[in-house]
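Only a single protein chain was left out; the remaining protein chains are all shown in position.
Chain naming follows the written order as A and B, and within any one chain the residues start at number 1.
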Amino acid sequence: MYPSLTLILGGAASGKSAFSEQLVDSTGKPRVYLATSQVFDDEMRLKVEQHIMQRGPDWTTIEEPLDLGPALSELTADQVCLVDCATMWLSNHLLAESDLDKARTDLLTALRDCEAQVVVVSNEVGQGIVPDNALARKFREAQGRLNIALAAEADLVVQVTAGLPLVLKGQLP
Amino acid sequence: MYPSLTLILGGAASGKSAFSEQLVDSTGKPRVYLATSQVFDDEMRLKVEQHIMQRGPDWTTIEEPLDLGPALSELTADQVCLVDCATMWLSNHLLAESDLDKARTDLLTALRDCEAQVVVVSNEVGQGIVPDNALARKFREAQGRLNIALAAEADLVVQVTAGLPLVLKGQLP
Partner (left out) sequence: MYPSLTLILGGAASGKSAFSEQLVDSTGKPRVYLATSQVFDDEMRLKVEQHIMQRGPDWTTIEEPLDLGPALSELTADQVCLVDCATMWLSNHLLAESDLDKARTDLLTALRDCEAQVVVVSNEVGQGIVPDNALARKFREAQGRLNIALAAEADLVVQVTAGLPLVLKGQLP
C-alpha cells in the first residue's frame, strides 16, 4: 500500500510547525514526532523544549538527526508521523559532510516504503539575497532540490505564511 | 464596534506599500498615514521623502516609531489608517531593547480597540538562509510571531509579490 505524504513548506517562524501539528492531530491517529534537530546550544535547547511543551503528552517522540530510514520503516499503517524538519535534517547531513544527493534519494525511498501517513515540514530558504559563503549557497541548492523532490512525491503540498495555509498541490482534508 | 483590520505581507520592494495605499485610497475615507520609520541616515531619509511624494497631499501623516497606542486610540470610525510598517516598528523596539512579547500584545490590544479601519503593512523576512548573528535570528522569530498574531486578528490578509496581490484570508473589497 502506498501511504499518503504531505509536505508543509514555510519560512522561519511562519507557523508551519503549529499548522502541521494541527493537521496531524486532526487525523485522530496515534501520533509520532520524528525530531531531527541536534541540540548544540542553549538557543536550540530552548526551542526544542518549547516545542515539546506545545505538543503535549499525546505524542511519541523519536529523535534522529541523520538516518530516518529505520524509524520510518518501523511505523505502522494506523500511525501518523510528523517529520520536523527536513531542513534541520539536511543541515545535519551538510555538517556531517554526507553525500547530499544520496541522503536525499535514501530519504525519498524510506518515505515511499513507509506504511504510516507522513507529514514532512521543510523550510524555504532561497528567497533572500545570495549568501556570501559557498557552504550556505550549497545548502540553498540542496534544500531547493530536496523540496522539489518531496513536492513531486507528495499528495498534498501546503505553503504556510503567517500561520495561514496556501495549497500548492492536492487538497486539504 | 469592532473595526476591520487588514494585513498586507510582502518582501522588500515587493510593491506592498503601493498596493496598500491604493487599497486605502479606494475606501474614499479620510486617510491617516502612521509612519513608524526612524531616520538614521541619508538612505532612509531618501526613502521616506520618496514615499511622502508618492502619497500626495491627501494624507495626514503621523510619525511614531514605538508606541502606536495613543495615535490609534485617537482615530475615529470614519477614518482609515495605514500603518507602514510593522517591521520597522518591531525593529525600533528591538533596538530600544523592549520586551518584544509585551510590545506585540500591546499593539494587538490597540488595534482591537481602534475605531478606524486599519491596514498594517508587514515584511516577510524568514525565507532566506539562517542569519549568522543572534540578533537577526531573534528579529526573524519576533517578526514571524508578530505576523502570525496580526494574521489571526485580521479580516483580510494579502500577500504582495511583484506588485500582484494574493489573498491568504478573507476577500478583497
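Assume contacts are C-beta pairs under 8 Å (C-beta built on N, C-alpha and C of every residue); 3 or more make two chains touch, one makes a residue touch a chain.
This is a predicted model, so every value here is computed, not measured.
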* Taking the entire complex into account, which one of A:K29, A:H51 or A:R145 touches the absent chain? -> A:R145
* Hey, which of A:L7, A:L72 or A:L90 is the one touching the hidden chain? -> A:L7
* Structure fact -> Given A:P30, A:G69 or A:G126, the correct residue touching the omitted chain is A:G126
* Determine and list the chain B residues touching the chain excluded from the picture. => 10-15, 43, 124-129, 131, 136, 139-140, 161-164, 166
* To do: Could you list which residues of chain A touch the chain missing from the display?
  => 7, 9, 11, 124-130, 134, 137, 140-141, 143-145, 147-148, 150-152, 157, 159, 166, 168-169
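Rule of thumb we're sticking to: only the chains that are shown with their structure count from here on.
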* Structure fact -> Cα centroid separation, chain A vs chain B, in Å, comes to 31
